[in-house]
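For this depiction, one protein chain was excluded, whereas all remaining protein chains were kept in their positions.
And now, chain A:
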Amino acid sequence: MPAPDIVFAGIGTACGLGYGKASLIDGLLAGRDVFASLARPGRQAPDGSTSFIGVEMPDPPELPPELVPKRVARTIGFGGRVALTVLHEAWDEAGLDKVAPDRIGLVVGGSNLFAREQVLMAQDYAGRLAFVPPRAGHVYLDSEICGLAASTFPIRGFAHTVGAASASGAVAVIQAAAAIRAGTVDACIALGAMQDVSYLDLLGMRALGAMGSARFADQPGRACRPFDRDHDGFLYGECCAALVLCRADQTGPGYGTLIGAAQVVDGQRGPEPDGDGQRRAITLALRQAGLGAGDIDVISAHATSTPKGDEVEAATLHGLGLDQAWVVATKSVIGHGLSAAGAIELAALLLQMRAGRLHATRNLEHPHEPVLRHVQGLPQTLAVRHGLKLSFGFGGTDTALVIRGAT
């Protein structure tokens, strides 16, 4: 029996542009500036020595009591509330209430998701460690998102997490698709969970040389500049997104069809980008899709705004003959969601494909070599047949996803 086609039937998102996919696509196309000094507790060093900038979301809306009882709601941390909010949006849009619960799966992308809450707890309970609450014994695990989701929504197929650093969201999509193709479930949610980083994580990533911005410290809105010659590192951005993947024969055309998906490991341990790995992933995904480089209309690049990362990725795309495809860099608007990046940027690509409009890459004033076909200044109107989403992660993960548009 041939493997079923897989479509994206529902999307839920949250980021600095707001909650819900309408705020995401509207904010992207408007090129809103949402960068600022990070203000959420636990994001700056307690000794006042840091001034990290990035993007933070508004507080999540209150969860409906008929969905989440008050006794449960009071125990859910920030990342959990955001996850349930985006899952609710995607669930309703995909009509998952009509799918048998044991035919629904969940793959949560991300690891070490609650670092900031653990730092805050250590501060809060210093000097009274005997009274650390019992729930602390299970909510520090990333599987908390699985438990919250499946105790709130009727998901009874399977639920687990996958960690691949900044490629986690994309790997969650790949694993969700694999579960449907294997016949394990008929619908599977891929949730790019929010990486709730602490100041310790941010200090580490700054020390690593991966995170900006020394150059634009006083101009947060100019700091994240993928593919620009003045880029100096990525900027963190709170994000979370859920995508519902369904068998095409059990739903409508949705946002498009996943026709190619590849994940490779390139042998790097840390943050170093690897052009060979990127090429292998893209080539495999295009082959699976039965397409050539010339068939791709738009690429949602990984595009972190780190000099080496951007330059290696641009060289990869140029080397594969993808110069004719339009390139968008979503991190320039919403920051780098780390674990959630692949999922929310894929959601953004699907929304742009449906809208027939591509958002401009912010702060792209002087593109570095090799110069790609960037969307600069204003959105680009385009009927997209095929889109390519790239996500790479520390530890040497390279992924590529090919989407055929729904129209």
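Points worth noting:
Methods note: contacts are C-beta pairs under 8 Å (C-beta built on N, C-alpha and C of every residue); 3 or more make two chains touch, one makes a residue touch a chain; residues count from 1.
Criterion: contacts and distances are computed from a predicted model.
Here one chain is missing from view; checked against "Acyl-carrier protein", "AzlC family ABC transporter permease", "ATP synthase subunit a" or "General L-amino acid transport system substrate-binding protein", UniProt names that protein "Acyl-carrier protein".
Residue A:133 is the one among A:58, A:101 or A:133 that touches the chain not shown.
Contact between chain A and the absent chain runs through residues 69-71, 74, 128, 130-131, 133-135.
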